[in-house]
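For chain A:
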Amino acid sequence: MSTARAAAILLAKEVRLEFRTRELLNATIVFAMIVVVLFSFSFDPTAAESRRLGPGLLWIAFLFAASLMLHPSFGREQTNQTLDALRMAPISPFALLLGKMLANFLFLSAAEVVLVPVFAVLYNVSLAGVVGRLALVFALGTLGLCVTGTVFSAIASHARMRELLLPLLLLPIQAPLLIAAVETTAGLLAPQPGLDRAWLAFLAGFDIVFLTASWLLGDYLLEE
Partner candidate 1 sequence: MKTRIPITLVAAALVFFAGYAALFIAPDEKTMHEIQRVFYFHVGLWTAMYTAFGIAFVANVAWLVTRKPRWDWLGVSAIEVGVVCCTGGLITGMLWGKPAWGIWWTWDARLTTCFILWLLYISYLILRGLLEEPGRRATLSAVFGIFAFLDAPLVYASNRLWRTQHPAPVLFGGPDSGLDPMILKVMLIGMTAMVAMAMIVLADRYRLERMRHEVDELRVALETRGEGSAVTSAARN
Partner candidate 2 sequence: MRNFHFLFAAWMTVWAVFFVYELSVASRISRLRDEIERLKQQLREG
């Protein structure tokens, strides 16, 4: 079975599984919203400050939400020991990883679609005219979060203290992505909106590099 087809089937499985209960999605959205609101308590933003600090706070909220949401990605498989069954299927390990990466991407994007308008309202930021470019930045950034997150979730799932370990592993590796995402988002939400091409290229480069590395190392991640 081709990798693409296997990944698509696994993606459908993950989505179907999640939509039965929607517990992960709900928890992620609520958690990110709490972080965003808590930041507004800590910083008491005026309009100018919220424009400056806003993009950083938004992305940090997603970073935290992602690192909590990604843990069950492999954690769920472990509780029911379904990972062995998946390993025995005639699919490449990378297909398994890809399916999960895409599923996480979908869930995190769904959370972002809800949260970005909420953020815009709470922080008095106008999204007019930049929605398309903002969507691009968020897509690239979220992809990077999900690629690294899924890989490290697979690594952490075998360790003790995995709930704490996953953010510990993820945050340093995602830091460059975070910086690039915040810079591009800030550029788009500034009074004179503009898309910083250099940082955008960095985002795309990050995604390509880590996707390639996952493809090359996928077999080792999922072996017995």
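A few notes on this one:
In this text, contacts are C-beta pairs under 8 Å (C-beta built on N, C-alpha and C of every residue); 3 or more make two chains touch, one makes a residue touch a chain; residues count from 1.
In picking the candidates, the idea was that all candidates are chains of the complex that A comes from, given by their letters.
These numbers were taken from a predicted model, which means no experiment stands behind them.
Candidates 1 or 2 all come from the same complex, and the one touching chain A there is 1. Residues 148, 151-152, 155-156, 158-161, 165, 168-169, 171-173, 175-176, 179, 209-210, 213, 217, 220-221, 223 of chain A are the ones touching candidate 1 in the complex.
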